[in-house]
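The complex appears here minus one protein chain, its other protein chains still in place.
For reference, chains read A and B in written order, and residue numbers begin at 1 within each chain.
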Amino acid sequence: MGVRRRVGVATVAALTAMGMLGACSKDTEADSAPASAGQITLVVDSFGDFGYTALAKEYEASHPGVKVQLRSVQKLDDYKPRLTQWLAAGSGAGDVVALEEGILNEFKTQPQNFVNLMDQGAGELEGNFLPWKWELGKTAEGQLIGLGTDVGGLAVCYRKDLFAKAGLPTNRDEVSKLWPTWDEFIATGKKFQAAKTGAKGFVDSVTTSFSALLFQNGETNFYDKDGQLVADSNPTVKASWDTVMQMVDEDITAKLQTWSKDWEAGFKTGSFAVTMCPSWMLGIIKTNSGPANAGKWDVAAVPGGGGNWGGSWLTVPTQSKHPKEAYELAKFLTSPQGQVGAFKEAGPLPSSPQALDDPAFLALKNDYFSNAPVGAIFGTGAKALQPVVLGPKHQAVKERAFEPAMQAVEQGKLTPEQAWAQAQRDATKEAKL
Amino acid sequence: MRLWRTSPATYLALVVGIALSVFPIYWMFVVATRSNDVVNDLPPPLLPGGELGANVERVFANEHAAFAYGLVNSLVVASVVTFAVVIFSTLAGFAFAKLRFRGSNALLLLVIGTMMVPVQLGLIPLYMLMVRLGWNGELKAVVGPSLVCGFGVFMIRQYAVQAVSDELVEAARVDGCSTFRIYLSVVLPALRPAIAVLALLTFMQSWNDFLWPYAVLDADTPTVQLSLSLLATAYYTDYAQVFAATALATVPLLVVFVVFGRQIIGGIMEGAVKS
Partner (left out) sequence: MTIDSMPAVRTGEPPAPSGSPAPVRPERPTWRTRLTRADMRYSPYLFVAPFFVVFAIFGVFPLVYTGWVSLHDWHLIGDHTFVGLANYVELFADPDFWNAVANTFGIFLIATIPQLLVALMIANLLNRALRARTMFRMGVLVPTVTSVAAVGVVFGQLFARDVGLVNYLLTSIGIERIDWQADRLSSWIAIATMVDWRWTGYNALILLGAMQAIPRDLYDAASVDGAKPWQQFWRITVPLLRPTLVFVVIVATIGGLQLFTEPVIFGFGRMQGGTLGQFQTITMYMYENAFQRFQYGYGSAIAWTLFAMVVVISLLNVAVVRRMVRGAR
């Protein structure tokens, strides 16, 4: 009867483990309950590294009675569903919650989940933020639900060695002068492709170019100012679409999907010479390219002016028990000095003009990217942007209707006309509230 | 005991199959011993490098991920779940296979039905339930729902139908054994290989579960999979670090396999004894 003895042993093990269950779980009560008079804990939810460790300590020191707990999940893909679950269940979210631009736009359609920061007196803070960043934190009805943290100002990252092979200039100022407009960018691409450098395409994909174009071409995109879907009639959308279709037609792309294996590997193998890069992308390019390619990349201006990809806001969910204190904390973290502090700790590109003018920021260079003065390049780009009105489901329409349609054309599965029709159909579906 | 003769062709087939099975995990160990950027190399690196120590150090140095704590928590969760599932499944599986009672077929269908519910949508109501119970953030919130294992009940039931001898059950009854006594001294021994398989699969599943622990636990009470997800950086993955951690997280599973694997072999040896 070996089994019975073994079962006995297992019982002991299980009981011991049961005992540990209690021991191992964190004592939530002790953390959040006001143990001593007036002591409160504010939980900050974010993803990745917002650079708030030192700032939290500083805030605790200057606000006795307040404890700041930073909770962070590293991957944005993991962050969003859990946040949604907290909001859906009405419990679990932190007092200050970071929202990335894609999430923010969708959550703006349900503003009742977030404290209107205008009610807390946030109106006075407008001058602390780039105008377009400030506007994006507001809902269609004018409620302010988010204070800007960082932005994802766009630049172009390019491979100097491939440019040299194709007989193109390699100096970053001369490269920027190659493409004041998208037509000239496409012409450069054709020249590059004709030189047969061994690269698959001039630029990695069409989707990021499409994002930049949308931002540059007009003050509205898929939605008009009243929040109506106008993806089929807005000339901004059509013009941007036509430009990227021309890029496909002239065969200057490597036909890669951003974040795919081929795309990641393409940085190392040199399957494209140019990619649209927001500031936060520099680390990704460095990792994907590897130490062997150090000094081959450089940073130049985006065709047609600036653009933005990514960036976040801090919000206060209505389920927070301490909305007033949470707002004060969010205000501190997004203030110009807070943004400089975060930048020094983790490097996100500030959304505050004062922070962008900070000498520490302006002096920033990146040695992997041939010592490019990235602080000045990205800061100038971010400050030049004009506000754009993005509709409630902007991100969904762009990423889940238009981008697959464009990629289907690149794959040769659809003609541009069929793809346009599919994008419109899917846009209607995505825009449904 | 002579079974069928095993030809060299059989060995060859098995070796090829095993090589295909093992390659990704081998490759994971290779990346764990190298620097981060080799993941994108073509052809991929096939031999281990010398960075394992550094990568492992980085894993344990990552305070945010609390990797060691995650290992301990997962060990606790997976052990409790495995033990309870084996008990529940053998009890119910035996009853469904060998005992007569009113409504048994309907109940069995209900058990099977519980396996067919898509898990993704249950997350929100289950989370609401845990909030109501005050369990969110605690390990018991992960253990509780894992105990609903229709898979185990059904598996043991199907196995017991054939493996538990009716004659032995009847004989024990005639000897005046209670049903529970029969369960302990006739049924459990006969079910040993199946219990080993079930324990192994349950432990693995519990160990590798991410979706629900992630939904209900906090970063300060992580399971090992939660710790793993906390290692990746915001927009890109530090593969060397992640794979070093994943490799470490796989070691306990391999140990468990050896332990339960013995039981499965034990089953073979005793197979001849059965009626």
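Definition applied: a contact is a pair of C-beta atoms (placed from the backbone, for glycine too) under 8 Å apart; a residue touches a chain by one contact, two chains touch by 3 or more.
Here the structure is a predicted model, which is why all the values come from computation and not from measurement.
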Sole contact to the chain not displayed, among B:Val72, B:Leu91 or B:Leu168: B:Leu91
Candidate in contact with the missing chain, chosen from B:Leu52, B:Val72 or B:Met155: B:Met155
Sites on subunit B contacted by the missing partner chain, in the whole complex: 1-4, 6, 10-11, 13-14, 17-18, 20-25, 27-28, 31, 39-40, 42-44, 87-89, 91-92, 94-97, 99-122, 124-126, 128-129, 144-145, 147-151, 153-155, 158-159, 161-163, 166, 169-170, 173-174, 176, 178-180, 183, 190, 193-194, 196-197, 200-201, 204, 208, 210, 225, 228, 237, 239, 242-243, 246, 249-250, 253-254, 257-258, 261-262, 264-265, 267-268, 271-272, 274-275
Those residues of subunit A which, in the complete complex, touch the missing chain: 77, 81, 84, 87-88, 106-107, 109-110, 112-113, 200, 256-257, 259-262, 265-266, 269, 271, 396, 400, 404-405, 407-408, 411-414, 422, 429-430, 432-433
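Here, only the chains that are shown with their structure count from here on.
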Inter-chain centre distance, subunit A versus subunit B - centres from mean C-alpha coordinates, in Å: 37
Touching residues on subunit B, where the partner in the complex is subunit A: 36-38, 40-42, 64, 72-73, 76, 79-80, 83-84, 123-124, 127-128, 131, 136-140, 143, 184-185, 188-189, 192, 214-215, 218-221, 229-236, 238
Complex interface listing, subunit A residues touching subunit B: 1, 3-4, 7, 10-11, 13-14, 17-18, 20-21, 24-26, 28, 47-49, 71-76, 78, 81-82, 85, 88-89, 91-92, 264-265, 267-269, 280-281, 283-284, 287-291
